[in-house]
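Of the protein chains in this complex, one is absent; all others appear in place.
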Amino acid sequence: MSGAWLPLATLATSLLASLIIFALPEHRHSIRTTVNILAATLKLALVAAMTWGVFQGRFYGISYEMLPGVRFVLRADAVAMLFAGLSALLWLFTTLYAVGYLEGSPNRSRFFGFFSLCVASTLGIALAGNLFTFFLFYEMLTLSTYPLVVHRGTPKALRAGRQYIIYTLGGGAVLLLGVVLLYQLEGDLAFRETGHLMGSDPARYPALIGIFALLVAGLGVKAALVPLHGWLPTAMVAPAPVSALLHAVAVVKAGAFGIVRVVYDIYGIDFAASLGVLEPLAWVAAFTVIYGSLRALWQSDLKRRLAFSTVSQIAYIVLGISLFGPLGTVGGLVHLLHQGIMKVTLFFCAGNYAETLGVHRVDELDGAGPRMPLTSLAFTVAAFGMIGIPPLAGFVTKWMLGRGALAADMAWVIPVLLLSSLLNALYFLPIVYRLWFRPLRGDWPAERALGRLETHALLLWPPVFTAVLTVLVGVLAAAPFSPLAWADLVALRMYLP
Amino acid sequence: MSSLLMAGLLFTPLAWAVLCLLLAFRAARLASVIGMLLQMALSLALWAWVAEQGGFFYHLGGWAPPLGIGLRVDGLAVTFVLLTALVGAACGLHAGLYLDPSRPWQRYFWPLFWMLWAGLNAVWLAGDLFNLYVGLELITLAAVGLVVLGGAAPALEAALRYLFAALIGSLAYLLGVALLYAEFGSLSLVGVGEGAGSASPAASFALLIMLFGLAVKAALFPGHTWLPPAHGIARAPVSALLSGLVVKAAFYVAARVWLELGPALEAAVVGVLLGVAGSAAVCWGSWQALRQPQLKLVVAWSSVAQIGYLFLLFPLSHGVPEAVSLQAQQGVTLQVISHALAKSAMFLAAGNLILSVRSKRVEALAGVSRYLPLSLFSFGLAGVSLMGMPPSGGFAAKWLLLQASLASGQWWWAAVLLVGGLLAAAYVFRIYRASFQEVEESDPFYHPPRSLEIIPLVLALLALGLGLVAEPVLSVLGLPFGGEVLSP
Amino acid sequence: MTSALLYVLAGALLCGGGLAGCLLVRHLLRRLLAFNLLGSGVFLLLVGLPAHRHGSDPVTHALVLTGIVVAVAATALALVLIRRYFHLTGRVSLPTGRQEDR
Partner (left out) sequence: MSWAFSAAVLLPLLAASLVATGSTRFLLWRLLPWLPLPALLLATQVRDASVDIPWLMLGARWQLDTLRSPFLLAASLLWGGAGLYARAVLEGAERERWFLSSWCLALAGNLWLIVAGDAVGFYAGFALMTFAAWGLVVHADSPRALWAGKVYIAMAVLGELALLAGLLLASELAGGSVLLAEMATALGRSQQPGLALGLLLTGFGVKAGLPLLHFWLPLAHPVAPTPASAVLSGAMIKAGLLGWLVVLPLGLTSLPAWGTMVMALGLIALLGAALRGIWTREAKTVLAWSSISQMGLATLMLGAVLVEPALWWLVSGWFGLFVLHHGLAKGALFLSVGLSLPGAPVARGLALLVVALPALSVIGLPLTSGEAVKRWLKDSVSGDLAGAVPWQPWLPHLLSLSTLLTLLLLLRWWWLLRSGDGSTAVATLPWVAWLLLAALSLGLPLYAPILL
């Protein structure tokens, strides 16, 4: 019986938490924080238990018929736990950070309600057992993130929200069309370890290619592949914890994770390769990698620069997926985790600078190092991780992607990786330089003393911890329970017939 | 046992109507609450009875159909009865708290309310065409009365416009009934269905007129002009009842007739025509909803758009394999149920918002999300179902309709569904945008009693939850009439 | 060519006239009258057609009776509304002007 209740319990924790928080009146801060943190830790424990179970090979899942012919299926398999683990872990930090960040601002009940609703849908996406359930949570994620994007209520935020909705709902409609067509053609939407479209007769190949294009386009909106990435930089107007969770973990990863599911568990990597759809996907991803980094170069606003960096980094995952072969998969999947950890740190630090010093632009960062040493150190570590300097997490991904590209004899990917690392260096090093090596010019735009340390305790420790995590994940890459080992396990299960 | 249920469903509302006529507002309200509970119990009992026994015919008073009133109960009818009980009870309770007894004419709300309920039950359970006509008329007169209740000149004007449109519609329907009776010599739907095989062109002409009349009463695109002012100006609970149930009654009759007669008479052209009109309704309704400055008019125009979806049933159930037609029927029924729940929730929530914001305009909603989270939340949840986003009932309906349209090869309806969903999102998010605007000064709004906000929330949650329990609902819905005849 | 056919033709004529009146006339009372014409036409058809086909049929008589009751009720309601509308606005026809929510 334990097989069924664990996934449900994981979802229920944040659903319940969001209901309680919605019901809480605005002034009950302490209760709301305890509910938040309790739910986050409980969820982390549940996900850890499930991960351990899945590692042992136990089955967790539940399925019931929701619509005639279509079932609502939750299933915890290896790749699901990869994404669920990431979301649960980073949600704990982001909640702590958000509590500190939103001290004294209005609408916190509404914020934390939708915040936990958003993570519930992210976990739903991770645990979905078939494309129908995936779509269900995919759309719920869109709805629960809109109020977070427009949380500040300023005209700018509302405009960003509008653009966000146009992109994501448009993508959702295209994805729905793809799912319905696939169901019409194949009649079966379940995720199976090595995909199940191998057997379909060749007459349907053009249709299947068309459907693949629709599915990837729908998912590409959230994965911010180039033509569809417009919403991400403008959504940076949201508060820092929202950009941290959404644009480093939940929303963008949902898109990339969707593509992983479609390529591996619906089409199957060999069938997708034989269809010839991986090559164009690799081109789009490669173009996004370069375009994202190029655009990031000229952004003067810190968070917009990080946003474009996210656009480029997510395309790494898609690039890894489209490299036919276990190495490429491992590269893509492990970057799913590494990018999350590194990007969350960067957004936390950006939030700290904005909240404590009132600094939003890159050229206002001069001399921030000595003023906020721990935050700047965390930023530097994460920045070097993004550039791909060993022994940090980013290097492991680039190494795996490089090896995967060579194994899949798509050697043209290596110059793309190198050019992107160069561009990463070009837009991160100047920031590190300004932080540490430039003296302070005049005083800070809006300096606020937030507690004994350089800033509020809840704002300071999350980024420091995630920075330490970046180093640990990189240094202990080959250790048994590291993300890389888990990605190997996933790739192993995917490529075994 | 079943006779008790049937009598209860048809006659108690009429009895309550007369009773409320004699009482003052507050006493009538108390009586109505009891009545509503009774109705709810009866509907649930009938639903449970049909769920395990299956559908049956029922002759009122024991007289056979040609003379006596033959009622017909099947899965579809009983589900709609339960739906009426749910939405009716909610709107009644809300009206009890929302309407201000001191204003003139308000005490006549309850009699008209019960009349409407009786008419609705009569239409759902009617077995023959003429009963449907009587039921429709009863609904129309009660509805017009409710629209104009205590209203000023604009309400009167809207009511007159509504009355004339509805009367023309029902007379056209009656003309159709007359021609069909002349053709087949029987009024009962089943009888007409069997005789349809050897039909002459006159029968298809009759069908055309009937459908035209019903389309006008259901405010399908060309004949929709009366709906927005009527639903926009009426009191919130009234417009909830109108948009949620009254409009559906005309569509229910049209669907029944079409499913019985349509396949036999080669009326494919009519089906496509209605489908095109439906699509036009979706686009025009949503476009207008985007441009309305007043909140209730936005919701009214949204009804015009959502009704367009229902009429997609006609092209999708004609000249297609049986399985596809069944899928289309299930889809449309889910759409009807989820729209009824969601739209009534939206109208009630809009009423609450207007009550507390003290202005009908959308822009006045700024800062609502901060001070009135509950009513905005129920409005939002209803919006989710209207947009057809998972896990709502609207999504389940959209999924089934998409399946049906793709399976039947008429892929263009799928395009309409997807575009419609996006347009619905456009006008729903327009309201969110307005409400998320931040307001500096302190709380400027009037806070209505908590219970007033709970009712739309319950309805919205039902619409949302419908998606998750779509399968059981559809299984009951599929129950056919069954052969045996039950008499008292 | 039974006499019933004569009624059927009259009924058809009445229906045509009534329908035209309902749609085209602006004055409310005249529209109401046109509506009653249309109703009577339909009732004539309702009785005439079956009579023409296979002799007099009691069912149609019952139907017409109910129909007439309903028509009377509808007309009464319309009259009350029109009178109230006239009392409030002094107009006898609905404003046609470009209704922004046409």
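Each chain carries a letter (A, B and C) given by its place in the written order, and its residues are counted from 1.
Here is the rule we use: a residue touches a chain if its C-beta (ideal position, glycine included) is under 8 Å from a C-beta of that chain, and two chains touch if they have at least 3 such contacts.
Here the structure is a predicted model, which is why all the values come from computation and not from measurement.
Colleague: What are the shown chains in contact with the chain that isn't displayed?
Modeller: The undisplayed chain, in the complete complex, is in contact with A.
Colleague: Among A:62, A:275 or A:476, which one touches the chain that has been omitted from the display?
Modeller: A:476
Colleague: Quick one: which of A:198, A:297, A:422 or A:492 touches the chain that's been left out?
Modeller: Counting the whole complex, the residue in contact with the absent chain is A:422.
Colleague: For the chain left off this view, which of A:29, A:159 or A:403 is in contact with it?
Modeller: Checking the options A:29, A:159 or A:403, the one contacting the hidden chain is A:403.
Colleague: Among A:395, A:427 or A:486, which residue is in contact with the omitted chain in the full complex?
Modeller: Answering carefully, the residue with contact to the hidden chain is A:395.
Colleague: Which residues does chain A use to touch the chain missing from this display?
Modeller: 327, 373, 384, 388-391, 395-396, 398-399, 402-403, 406-407, 414, 418, 421-422, 425, 429, 436-437, 474-480, 484
One rule holds for everything that comes next: only the chains that are shown with their structure count from here on.
Colleague: Most remote chain relative to chain C, going by C-alpha centroids?
Modeller: With centres defined by C-alpha atoms, farthest from chain C sits A.
Colleague: Based only on mean CA positions, could you tell me how far chain A sits from chain B in angstrom?
Modeller: Chain centroid spacing, chain A to chain B, equals 43 Å.
Colleague: For chain A versus chain C, what separation do you get between their C-alpha means, in angstrom?
Modeller: Inter-chain centre distance comes to 67 Å.
Colleague: Which positions of chain B touch chain C when the two form their complex?
Modeller: Touching chain C: residues 66-67, 130, 133-134, 137, 140-141, 144-145, 148, 152-153, 156-157, 159-161, 163-164, 167-168, 171, 174-175, 177-179, 181-182, 185, 187, 225, 228-229, 232, 288, 292, 297, 301 of chain B.
Colleague: Can you list the residues on chain A that touch chain B in the complex?
Modeller: 22, 65-68, 70, 72, 106-107, 109-110, 135-137, 139-140, 142-143, 146-147, 150, 152-154, 157-158, 161-162, 165, 169-170, 172-173, 176-177, 180-181, 183-184
Colleague: State the interface residues of chain C toward chain B in the complex, per the touch definition above.
Modeller: Against chain B, the touching part of chain C is residues 15, 19, 22-23, 28, 31, 35, 38-39, 42, 45-46, 49-50, 53-54, 59-60, 62-63, 66-67, 70, 73-74, 77-78, 81-82, 84-85, 88-89, 94-95, 99, 101-102.
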